[in-house]
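Shown here: the complex without one of its protein chains, the others still in place.
Up next is chain A:
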Amino acid sequence: MILETFIIAVRSLNSNKLRTLLSMLGIIIGVGAVIAIVSIGTGSQQQITSNISDLGSNLINIDQGWRHRNSSSTEFTLEMAEYIELTSPAVKKVLANLEASGLLIKEEINLRATIVGTEGYYQEINKYYPLIGKFIDKAAVDNASDVIVLGSELATELYGKQNPLGQKIKFNYNDNNFVFTIIGVMEEKGRGITGDLNDQAYIPMSTYMNKLANSNQVSGFIAQANSSKDANEAVEQIEYFLSKYLGDDDQFRIRSQDQILDTISSVTESMSLMLGGIAAISLVVGGIGIMNIMLVSVTERTSEIGIRKALGAKKRDILTQFLIESLCLSGIGGVIGVGIGYLAAYLISNIGGWPFVVNSLSVMIAFTFSLLIGIFFGIYPAMKAAKLAPVDALNYE
């Protein structure tokens, strides 16, 4: 009997294809939007996450805290890197951040650039290596050599297709000119949370402190934990040491990559949750569209209902017929919507350059939701149809 009713319902939808399609449109768009948005959210989040974990989830940033800027207080010094390494067993290596901004000058071209004083270990920590030439090595640090390694963007802007290795370049900082010999050019690197690395240049930390800045003050440190599992422990140990050493918790700020990752994830998650919510509203609107069409359909087919009742259809038969119709509308609309959602998510992920991932849970939820909407918004028109008195329905003009 249900099967027969099902056939009757499908035949009636089939006999007015355009209307059927139009009434499904809201559901199609709603389901499609939910799936596409959730997929885009997950995909772009995965992209950001993998960018960050490329840098190593065992990295910990140590900055000067907010109070530092307001009052005279203890400066970070280079020795602190060693002290942290010694007092924190979970920490493998600590690198000081030595950064200065000035002008790189090659003949008539000059470029604003950030110069970083560093050592060879910088490469391993950032998983960032030279494309040609070499990076700052131990000898260069020991001798405080006047050598420089350029970021890829700096190299192209200054030298184009020329080979910059062995060339001399001037760096103007605090009205003094320093001359460096280029010994390497770094590979290109995508933007990470630390900003664009491609327009930085690197010199030995000893050269930086002894010649350029003439002080041993540093702006911060990057600590590398033994492993990503040790990261939290490392954070605690560093915190413990620094609060003792500086005597004040407000003098510094420690963030592990994981914490940064968590912040970003929660932002993108709430973003896609919000957009998904908006899409879900469009699903409900789609459901109202179905109810509208079903109500029109019941009125239009009053005499059909009358005939069916005269021929022996019970209330239940009419109710299920119209309910199945609205379920089919929302169900088929849901299936088409899933397809369109997949397609849209695929296209957009290609354009955006993040991985194409469809969350099967979101597909199931969106589809089930569309069926529920079919029942919810179909039940009123179906009851209306089922309740019609046979004579009234038959005589309806």
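Quick note on the criterion: contacts are C-beta pairs under 8 Å (C-beta built on N, C-alpha and C of every residue); 3 or more make two chains touch, one makes a residue touch a chain; residues count from 1.
The rule is short, and it goes like this: contacts and distances are computed from a predicted model.
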item	value
Listed names "FAD:protein FMN transferase", "Putative ABC transport system ATP-binding protein", "Oligopeptide/dipeptide transporter" or "Aminotransferase class I/II-fold pyridoxal phosphate-dependent enzyme", with the criterion being the UniProt name of the chain not displayed	"Putative ABC transport system ATP-binding protein"
Hidden-chain contact residue, picked from the options A:Glu99, A:Glu124 or A:Glu304	A:Glu304
Residue in contact with the excluded chain [from A:Ile203, A:Ala225, A:Ala313 or A:Ala385]	A:Ala313
Chain A residues that touch the omitted chain in the full complex	1, 4, 8, 11-12, 15, 303-304, 306-317, 389-391, 394
